[in-house]
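In this view, the complex is presented without one of its protein chains, the others remaining in place.
First chain written, first letter: the chains are A, B and C, and each begins at residue 1.
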Amino acid sequence: MNSDSSFPRRPIPLGVIVMIAAAIHAPLLIMELPARTSYDANFHMFFASHYAQHWFNPWNEKWFAGFSQTTYPPLVHQWIALVSRVIGLNEAFSVVMLIAVLLIPVATYGFAKLWVDERAASYAALLSVFAGTVAFLTYSAGQLPTMMSAPLYFIALSYFYRWSHSAEGGSLWKGVALTLTAASAHHVTLIFGAVLFALPVLWLAAMDGPQDGRSRVAVVARALAFAALSAAGVGIVLLPYWISIIQHPITQIPIPHASRSNLLMSAPIFMNYFIVPYGLLILAFPFIVIRGASVPRLRVLLLAFWVTFLIGLGGTTPFPKWIFGRAFEILTFERFILWATLLALPIVGLLVEEWVDRSGGRAMAGIGFAAVGTLALAMGWLTWSPFRPTGGLNVDAAVEFLNRDGHDQYRYMTLGFGNALPKISTYANAGSVDGEYNSARLLPEMTNYGAGQFTSAKYFGTAGMESLRAMLKHANHYGLKFIFVYDPYYDPLLVFAGWRKVETYNSGQITAWSKEDVPPARKIASDAMPAPWEGLLWGILPLGSSLLAIVLMVLIPDRVRAVDNLVTIPSTADEGVYAREARP
Amino acid sequence: MLRLTACLLLLMRLAAFGEVHPPAQVTAGKGFSISTTGSGDASFYLISPGHVAKREVKLGQDIPVDASDVKKAGRYLAIACGSGGCNSAAFYVMAAEPDKVSFFLHPSRVRVKSNDAINATAFVFDQFYNLVLTPVTVDFKVIPKTGPPIDRPIKSNLGVAWMRVASTPKQGPVKVIAEVGKASEPRVIQQVASDACNLRIKATRTAKAVLIETDPLRDCSGNAIPDGTIVSFTEIDGKGKTTVDVPIKKGIARTQLPVNGRAKISVASGVVIGNEISLGGGL
Amino acid sequence: MKAFLPLFIGLVTAGLVAMAWVESGGLALHEMRSAGTPQEAVEALVTDIQSRNWDRAYARLANSNDFEKQAFIRDLAGSSGSLRTYSSLESFKVWPVEAGADDATMRVRLNWSSAVGPLDDVRDLEVKKEGNVWKVVWPKPQFAKVPPQVIPVNYLRWDVIGRGPTDDWGVQNVDNPNVRITSMNAVERPDRVVIVGEVVNEDTVPAYVNVNATLLNSDSKPMDQEGSFDMISHTLLPRQVSPYRIDFPGFHLQQVKSVRMDVKAMLVPASADPVIAVTDQKMDKDPLGKNVLRGALVNQSGQTVNIAQVLADYYDANGRVIWVSDGYVDQALEPQVAVPFAVDVPDDVASKIHNYHVLVNHYSIHEGS
Partner (left out) sequence: MISGLSRRLLRLVGLGLPIALASPLLLEVLAAGSLPQVQLSAGSIEPRPIEELTGTNVARDYAYAWRDLAQALDHNQADRLDAYFTGFAKDTFTQRISDQKTADVHVLYVDHGHKVKAFFYSPDGGEMQLLDKAQLEIQVYAGGKLIHQENAAQDYLVLMTPGADRWFVRSLEPIAGSSF
C-alpha cells in the first residue's frame, strides 16, 4: 500500500477534472464548432427545432414528405428545444453537448472506481477528457445522443452496482431513473450497454458480494429487480418508439456506411475510424491486455473491452456480422469506439498510476504529451479529413427562397448539400422529400435502392442515382418543385429531366432549379403517423424521466464511504482483491 | 291588476331596449344614418363582409355611419346592445357607379384568319372593387394594324361582359380596348403566321457536302413564318439516313449535309411536308 | 491465465482480422496484381482504372509507348465536360473471347455510374504475355481534331417577361404555348405498360413540355400516374416534334381500361442553338447480337455540347409509334466532329419497325439549362 500522499500520488479531485474538461471543450462549443464541422449537429438541431414548435406532435412534415420523430429517442432534442427558447438553437445544442462532455469524466470516474482505486480512477477520468473518441464524436460526428447517453448509463451502472451489492434503496431509484434517462437519450446505448457494460458490473457485484458478507443470490436477485424495473420503465417511457419500430421494422435495402467497411482496405477510413478516435491509446493496447489479464478482478472488464473493441472495428473482422446478423447493416460502429475507450480507461488509469509511481515526472510528461497529442490529432482531423462535412455551408439564400412568394406550398430537395440539409430544413417552412435520418424513411423511392440521402446520391453510385431518378420521376406526386444544387454533377440529370435553373446564390456555388408543371404539395398519407396519445406520452415521459433523475440525484445524496475501506494490493499480485469497494 | 302591471313594465322595458332602423338599401362609399329607438347607452356593431365596426352610442339618437364604413357591397348587419339586450337589422349596400374594368384578352398569340379566335372578357367594378351588378354597356374596340377597327358594345350581366372575334389575315399586333364610362383598358395581342405554305428546298454542292436551304418561308396569306420555327431536313443515301432539325433564321432554314453517292432529300415543318429533291440520280 | 488470456486475445483478434481481409478481397487483390493470367491482367488494369490510379494502370499496358499517359486518361476519364467526366466505374466483368499461349482476347463489360444513370460499355481487349506477366494492349485513343475556322452564328433566343407574383389579377399576361399530342400508343412489355407517342409545339414560341399519363381501371379510377421524365425533349422550339415515353412498371394492359393523357406546356426562355445533325442512321446489331439503331451526331454549331441524349421513336407500317428508346452519349460533341451513338431496340419491336425518327437532347455547361 502506497503511503506517500503528496502530489502527484493523490487522486486528482473530480472537480478539477471537470474544470479541465470545461476549459478545453467549453470554448470550442461556445464557438459552435460542431455546427460547422460535424456530421450530425444540424440533424439534432433539426429534430430539436420541431419539438420547439410542436412539443406534443412528433409527426414532422419537413422530411420524407412526413415522418415520425418517435423513431428516435427525444430527450436531448427536447432539452435543446427547451434551452433554445432562451438562447437560440445553435447555442442550446452547444450547452447540451457541453453537459454531455462534462458528464464523460464524471461517469468514467464513477465507473472506474468500481474496478480500480480512486487515484487510478481519477487518472482514467482525466484521460477521458482528452480521449480522441470524445473529440471525434463531439466535433466530427456530432453524435450528441450517444455522448449524453453513455455517461448517463455509466453513472447508472455505479448505482446498479451499489444496489445489487449493498442493497442501497436510493441507488436503486437513482440508477433506474438514470437508466430511463439514458434510454431516452439513446436507446441503442442502453441495448448494447446491457450486455457490454452491465453484465461485467453484475459479475463484479456478484464477486464482491460474498467477500463483503453478502449473499451472491441476493446480489443477483437485486440486479434482476433493477433490470426488470428498468426494462418496464424503458418500455413505458419509449412506448411510442417501440410501437413505431414494431409497426415499421427496418426492412429497407442496407445503405453502405464507412464504419461498416474493412478499415484496412482504405487508408482514410482506417484513419477516420481507428487512428483518430483511439489516438495514442493504441500504443497502450498491449499493456491494457497484459495488465487486464494479470489481475483477476479486471479480466471481465478486459473481455468487455475486447468484445466492444472488435465490434468497433466494423467490417475489419467478421465478428460483428456474426453476432448482429442483418442488424450489422443498420448499425454504425463509431460509437463502439467510445464505449471501448470508456471500458479500457479504468485499466489505463491503473497503468498510468503505475508509470507515474515508477517514473514520476517523465511518465507524467509522456502521458500528458500522449493525451494532448490524441486530442490535437482529433481536432486537426476536422481540417485534414477527406470526409469533411459541409455543415458550415451558408444556406441562408435557399431558406430565404423557400420562405417567400408561396414557395413553401411545394416540397424541395437539395443535391450536394451533405449535412447542411438539416440546416435548411430547420429554418425553411417548406417540406423536403429527403432527410438525413435513414431509419425513418418509408418512401419506396428511398427504401428500395440501398442508398442514403438524395442530397448525397452520387456517393452511393448507381444505387444512389437510381434512387434519385425514381424520386425525380415522381416529383409531381410529391409536389417536389424546387431543387437546390451545390454540386454541378447533378446539373445534367436535372436538365434532361425537365428542371430549369431559376436562381444562383453564393457567387454561383448554389443554384436553384424549378420544374414548371409540379402542383403544390399535398399531404402524403402514412400509417406511421403517431396517435395523439403517443404524442402526449412522447412529450411528457422522456423529459419527465430526466427531471426525475435530477430530482432524485439532488434529494437522495450518495452515501459516503470512508476511504480506509480501500484495499490496494501491489500490482505484482496474481490473485485476491485488487481494489474492492474503492468508493468515496 | 298584477298581470296588467307586469305587461306595462314589460312594454316599458321593450321601449327602453332600442331598435335600429337602417335604410333598406345604401350605395357603397356614401355615408348615412341609422335611427334608433329606446334610451340609454348601447354598444353598436356594424358587421359587413369586409369590415366590422363597434362604437358606443346613445339609444334614441341617430347613429351616423361614415362612408368609409360602407365601402364593400353586400349584406350588412346593424346590432345595438343595451342593458336590456340586443336588437339587430340587416340592409344591403349596392355597388357604386362603374369605375374600373378588369379585362382579359386571350390568346396572347393567335394565328391569322381563325374564326372566333380572340376572346375578350371584362369585369366591371366600382371604385371600391365591388362588382357592378346592374347591366352596363362595355365597349369593346378591336383595332388591327391594318384594316378597319371593329366596335362591339356588349351589355354586362351580373358584372361580366364578353365577346369573340375572328383574327384578320395579316400578322402583327392587334389592339383591343374595353371601355366602361371613363374606364378604359387597352390590351394587345399578336396575330402570327399560320403553317408554312409551299415549303420548298434547293440544294447546292460544296466541296465536302451539300448545302440545303429553303425558299423564304411564308404561310398561305403571305405572312413570313417566324424565325426560330423548326424545319426538319431528311437525307437518305447509301450510308443511311441523316436528319437535322434547323431553326429558321432570317426567314430561311439552311444546313449542310454530307452526301455519299446518290441521295434523296426531303423537308418538313410540323405537319407540313415540302418538296423532295434527288442528288446523283436519286436512290 | 496471465499469459494465456493476452495470447488468446491477440491471436483471435489477428485471426479475425485476417479472415475479414481475405473476405474483403484483399488476397484476391494481391493475386490479381501479380497479373499471372490474362484474366488477372485485365482485372488488375480495370481495378486501377476504377480507383483512378492512372500511373499504375498506364504501367500495366503493353503498348504504353504508343501514346501519352494523358491520352489514356482522357480516353477513360473523359474530357470537355463529357458524360464520362461525370462517371465513375462502379463494377466490371471480364471474360475470355480467345486465349493462346502468349496472347489472348478478353471482353470486359464496364458498368459506369453516371450523372444521368448507369452506363454500360463493352470492350474487347488484346492481352500479351511479357515474361511472366500479362499486359493489356490498349486501343490507341483517337481524338478528332477540328481545323481552325470561323462558324457564323445568328444567335436566336427567346426571353420571357411574365407577370410577377405581386401583380394584380386582370393584368395581361402572355399565354402558354399551344402544344398538342399528335400520337399515343399503349404498349405491353413483359414487366410494364408503356405509353409512347409524339408531341408537337404548334406555337410560334418555345415551350417547356411535359407529358403525364394516368392509367384508369375498369371503374375509371386512377391506378397510377407517371410522367415522361427524361424520355422527351422538354424544350420544344416552334413546330418541333418530340417523342415521349411513359413507363408504368408492374402493370399489364388487361388491367387498364383507358389512359388519361395530360400535356403541360409553359412558356420558357430558350435558344435555337446548337443545331445537331444525326447522320448515318441505320438499324444494326451490336457485338453481343442485340438490335440497335446506330448513327453519328454532328454538332453544327461552334460551341461544345457536353452531353447529348439520343431519343428515337419507331413507327410501324401504318405510321404508328410503336416504341421509343434513348441513349446518352458519353463523349462531348465538339464542333463539326461526328460522334457515334447506338440505342437499344427490343428484338420483338425491331421486326416491326418501318421507319424511325431521331431527336437529340443536349446539355451544355455554359448554358446549364
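Methods note: contacts are C-beta pairs under 8 Å (C-beta built on N, C-alpha and C of every residue); 3 or more make two chains touch, one makes a residue touch a chain.
This structure is a prediction, so every number in the text was calculated from the model and none was measured.
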Worksheet item: What are the shown chains that the omitted chain is in contact with?
Response: A, B, C
Discussion item. Among B:53, B:224 or B:252, exactly one should touch the missing chain; which is it?
Written reply: B:53
Practice prompt. From the listed residues A:210, A:268, A:360 or A:520, report the one that touches the chain absent from this view.
Written response: A:520
Discussion item. Across the whole complex, list the residues on subunit A that are touched by the chain not included here.
Written reply: 56-57, 519-520, 522, 532, 535-536, 539-540
Item to complete: Could you list which residues of subunit B touch the chain missing from the display?
Response: 25, 43, 45, 47-54, 72-75, 77, 79, 81, 86, 88, 92, 104, 106-107, 119, 121, 123, 129-131, 133, 157-160, 162, 164
Item to complete: Write the list of subunit C residues that the hidden chain touches.
Response: 169, 175
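The working rule: only the chains that are shown with their structure count from here on.
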Worksheet item: So what's the Cα centroid distance for subunit B and subunit C, whole Å?
Response: 45
Discussion item. Distance between subunit A and subunit C based on Cα centroids, please, to the nearest Å.
Written reply: 42
Worksheet, complete the sentence: Among subunit C residues, those touching two or more other chains are none
Fill in: Contact footprint of subunit C on subunit B as seen in their complex
102-109, 123, 187-188, 192-193, 226-232, 239-247, 249-250, 255-258, 269-271
Worksheet item: What residues of subunit A sit close enough to touch subunit C in their complex?
Response: 261-262, 264-265, 286, 289-290, 292-294, 296, 299, 302, 306, 310, 313, 315-319, 405-406, 458, 461-462, 464-466, 469, 472-477, 488-493, 495-501, 511, 513, 515-517, 574
Worksheet, complete the sentence: Seen from subunit C, its contact residues with subunit A in the complex are 1-6, 9-10, 13, 16-17, 19-21, 23-26, 83, 86, 88, 90, 111, 113-118, 165, 208, 210, 212, 225-227, 229-230, 232, 234, 264, 266, 268, 306-307, 309, 361, 363, 365, 368-369
